[in-house]
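Complex shown without one protein chain; remaining protein chains in place.
After this line comes chain A, so read on.
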Amino acid sequence: MIEFQGVTKLYDGAPAVRNLDLVAPTGKLTVLVGPSGCGKTTSLRMVNRLVTPSSGTITLDGEPTDRMNVAQLRRRIGYVIQHAGLFPHRTVAQNVATTARLAGIDRKTARRKSLDLLEQVGLSASLAERYPWQLSGGQQQRVGVARALASDPKFMLMDEPFSAVDPIVRGQLQDEFLRLQREIGKTIIMVTHDIDEALKLGDQVAVMREGGELAQVATPRELLVRPADGFVADFVGRDRGYRHLGFAPIDNGLKLASEPVVQLGASPAEAAEAAIDGWVLVCDAAHRPLGWTDIARLRGPVREDDLNLSSTLAPMDGSMRELLDAALSSPSGRGVVTNTDGTLRGTIALGDLGGILAPLHRTGAERHS
């Protein structure tokens, strides 16, 4: 547990962080989010004393940090920053081993640990002897995460860890990090300016406003359903009604229609036979959906070029947001739902979704309770 008790930081008399009280629970990921200049990074850096608080106390598992030796304190806390901050003169494996070596682990064990961690963060062992400049931004960021983990710290601080990479890589890194955190269960404080990232990754989200004040601390779902005030509501965003569906799982008992399908190479007659309202779903041999085909436009056997790829797929273990999006994006108006292994489970018509979403809307009434 990391706890802020009445922590204030003044720069030339102006507060960057004002009287912050916050608990980051053990084994959970707490996200500090807010507009630039809200003091979120300053708050993060006060934990490992890269910034010294003007007043107040920060404790690690009840132990005040201001009484610890500063180097020892920092070695107990993994730290990940925006541009990874790798050592340019050390190979990938050496970079990762750095924190283990600082923690007093011998060279051989540290190296073994670093190779294990590279695998854990999804990097091939062939990269171990490369230098940082030979890696892509996303790969560097993974090395940064592995380096923070190599001393097996109980606590981690992450300062905009995924902001410097492109959106696709960012999504991958986020997903993988979530999976990793489920295994390792570190006590983490992460800073981001991106509310979507905060809602996606945080077990708990602390929204800060300009002037270094805490506006609200809540679970992502609560933040969407019951924002504490206008500032939080604005910051969380206008489409919060839609987004909170992202926290509602798809009901296992969801009634799906069975969808007749054809495979690539099917003749126009076969396609027309299987089609409903002019659209037929095309699957591969393993019964995984490939895309919809408009039979009116078919001039011969179904080819890949005939596939309409606009629709998203909703996995059964996904969220109601994915289900609604699958239906909205489907040219046939029927949302495709897959099993966890990617095979077709069935479809649901957009019109039938209203009845399924209605009970969820009632939770919105909690706002007024």
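Here is the rule we use: a residue touches a chain if its C-beta (ideal position, glycine included) is under 8 Å from a C-beta of that chain, and two chains touch if they have at least 3 such contacts; residues count from 1.
One rule holds in what follows: contacts and distances are computed from a predicted model.
Not every chain of the complex appears here, and the one that does not is recorded in UniProt as "ABC transporter permease", selected from "PTS system mannose/fructose/sorbose family IID component", "Dihydroorotate dehydrogenase domain-containing protein", "ABC transporter permease" or "ATP synthase protein I".
The residue from A:8, A:48, A:216 or A:293 that touches the chain not shown here is A:48. Checked against the hidden chain, the listed residues A:2, A:16 or A:86 yield one contact partner: A:86.
Residue A:99 is the one among A:8, A:99 or A:139 that touches the chain missing from this view.
Where chain A meets the missing chain, the touching residues are 48, 50, 70-75, 79, 81-91, 98-99, 102, 131, 133, 147, 157.
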